[in-house]
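Before I ask anything, here is the structure I am working with.
Note that this complex is displayed minus one protein chain, with the remaining chains in position.
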């Protein structure tokens, strides 16, 4: 369906739908449910330089229309990911976006460098993971540091770099502009809001890590607001996410200014959600009078 | 029930439950449903120096497990509030907390000064309303300005001042500490998260104002996280709010570190919610092994 | 006003996406309800829908102690309400708002002008007017023939003119076209429907005193949150649709 096509740096997407990083592992499990070639792209789980075991459990908690997670970047390390996880995805006709994380700027660089020998289509630079104590989140809350990480990873990488923004900031537009100037090819937003739930019986935070990242429909209005404002301030494309679970939600993100979207938490509710949305999207575009996905991007702006 | 009692600066509360500002007007409407004397306190609608008509409609939108509002501080002005709204509440046995708003530091001062001739028990200093274009929100996002407003209103007021914090910041602990140093007697948190919803048919933000404040159960994890962290950093009491709709929710806020709580959005779902929670709270405290409200405050902290 | 948990007696589709819901309400409460008032309905039991949905009261039956609502499935809330069936519980704030001031007006012939989901509240109003000996003429506007409902019911009150946007039933056009072509007039008019229709009606009948029932997105539904305001004609103050309305004198508010 050519009406669903979107062209973004490094990503010739057959449709704007992709699973969000951390919610789809490296695809194998979901390939039981549908053909992954159907997807616009796949954002795979975060990679760090070395293997990480992540946080102690409990790592997830349900909240109203959302959930908290504190996985803690568990992953087998970038080399193992390249050798053992990505080859499986190569058998599908779908561009892969690698999620790069780290505790230091050097680690980010090293992971991006390691990925040069893989066949990924783009990098998602995760400067916004709230669940790692040593680093991670600071990179996403200071415009200058965010810009510096972006610059260094851009130099190390051989594919376009999308910077993933944290919503836990006073002024997300300032960060977006800073990473644009530093060379980001695109933005992905939003990562999770920092939240907490308390176990009434145990009298302590429910997640072992204390805080966790809030995701799901609960945060959609925050995501829409931030994308709306960032869209007006930058000239690079935005991949939007935060609470999407239907084709109507996708259209709302497109109108706010996203050029494509990612679906995270909703995969847990319905493992077929991405496939279902791809099926529904042409009808929803049509219902609201849009000829194509590109026709809808940014059209929710009052002056659009 | 003495187990529900809490003593806070200016507020000898018979129980820790009060309606949140802006969700209860000046009480009259809810007095049809139950005796307002039952409440611990009442946080009345924001007062500015002069009458304000607020934003154009639509002013509210439903979101998943929450809602957006952009009322825009509509109110008849502080003098009219003192003369025509507060006398009704005087007939109940309940301390009233006035919500003070403004576009300039001078306006905040003037409103606080005007309130000297009223019989309120405390002031809630609203430096965090996201729905007023001229001012409001900046006061809540910069620690120095927040401290300055607090200092000036403390000087003008003849009752304890609780500062209402905005969650739309990178570091809420810094703001909390700054207003504590500036003389705040307590904190109330959180105000709404800034959000947006887009009308797919009209292709523009659903609220006439564009952005609005996100409230309701959706934001509870963010409120709990912020209260938890602020509690560890300050020595003044916190009145917690954000998504409360049951006595279990109240206990979660107490464990996080709130000394009392306010209920906002849930009043719209169930106009009797505050009354119901007050009835349920003794049983819930008992179920989870607490002798009293004060026994539970802060007990969710790992080192408590 | 009170919060009432009561039972649905029946749910029936009466036109395209349009449902008639009959609800048990005790006689004492029924007797306090005025035409034009509405109920504010909780959708589902959990937190997904934190805001209630306002629906006008369409009819009362004192003998069977029931109230009738008619609503169109529009979004997620009404879609969920429609799944209720006989015996299910429903949670209402009842009655909300002020209603039509039928005891305050002197009239011998009244026009009822309703559009789409603005039609239901006019039905109980018409019944009350007829009972007071006032002649009633109804003008009902719909999108299309498949949307038309209660035409026969209104015929029991007096003359009925139907208009549809696509001409598939009655006059082709808007309710104002009917007023023109049938040359209708009355001492008073009562109207409820989409804002564009109300504006057209107000302009067309500017010489006739009238009352409009307005819609606005609501929070509390009881006057406490200032969500549902409408500006007064002078622009200097506002009225709350949920508490001061939904019925306003046409001259009183800005549409």
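So that you can tell them apart, the chains are marked A, B and C in the order they are listed, and the count of residues begins at 1 in each.
By definition in this document, a residue touches a chain if its C-beta (ideal position, glycine included) is under 8 Å from a C-beta of that chain, and two chains touch if they have at least 3 such contacts.
Note that the structure is a prediction, hence the values are computed from the model and not measured.
Participant: In the intact complex, which of the depicted chains does the undisplayed chain touch?
Facilitator: Displayed chains contacted by the hidden chain, ordered by label: A, B, C.
Participant: One chain is left out of this view; which of C:48, C:91, C:147 or C:216 touches it in the full complex?
Facilitator: Selected residue, touching the omitted chain: C:48.
Participant: Hey, which of A:222, A:266 or A:297 is the one touching the hidden chain?
Facilitator: The missing chain is touched by A:266.
Participant: So one chain is hidden, and I want to know which residue out of A:102, A:217, A:242 or A:257 touches that hidden chain in the complete assembly.
Facilitator: Final answer for the missing-chain contact: A:217.
Participant: Tell me which residue among B:65, B:118 or B:170 touches the hidden chain in the full complex.
Facilitator: Here the residue in touch with the unshown chain is B:65.
Participant: Check each of A:7, A:35 or A:62 against the chain that is not shown and name the one that touches it.
Facilitator: Within the whole complex, the residue contacting the unshown chain is A:62.
Participant: Residue by residue, what part of chain C touches the chain that was omitted?
Facilitator: 44, 46-49
Participant: Of the residues in chain A, which ones touch the absent chain?
Facilitator: Counting over the whole complex, chain A touches the hidden chain at residues 22-25, 28-30, 32-33, 45, 53-54, 57-62, 64-67, 69, 71, 74, 216-217, 245, 265-272.
Participant: List the residues of chain B that touch the chain left out of this view.
Facilitator: Spelled out for chain B, the touching residues are 64-65.
We take it that only the chains that are shown with their structure count from here on.
Participant: What is the shape of the graph in which nodes denote protein chains and edges denote touching chain pairs (line, ring, star, complete, other)?
Facilitator: Complete.
Participant: B-C versus A-C: which interface comes out with more C-beta contact pairs?
Facilitator: B-C
Participant: Taking every chain's C-alpha mean, which one sits closest to the mean of all protein C-alpha atoms?
Facilitator: When every chain is reduced to its C-alpha mean, the one closest to the whole-protein mean is B.
Participant: I'd like to verify one number: the distance from the centre of chain A to the centre of chain B, where each centre is the average of its C-alpha atoms, in whole angstrom.
Facilitator: The answer is 33 Å.
Participant: I'd like to verify one number: the distance from the centre of chain B to the centre of chain C, where each centre is the average of its C-alpha atoms, in whole angstrom.
Facilitator: 36
Participant: Could you tell me the distance, in whole angstrom, between the mean C-alpha positions of chain A and chain C?
Facilitator: Result: the chain centres lie 46 Å from each other.
Participant: Two or more other chains in contact with one residue: find those residues in chain A.
Facilitator: 64-65
Participant: Going by the touch rule set out above, which residues of chain C reach two or more other chains?
Facilitator: Only 47-48 qualify.
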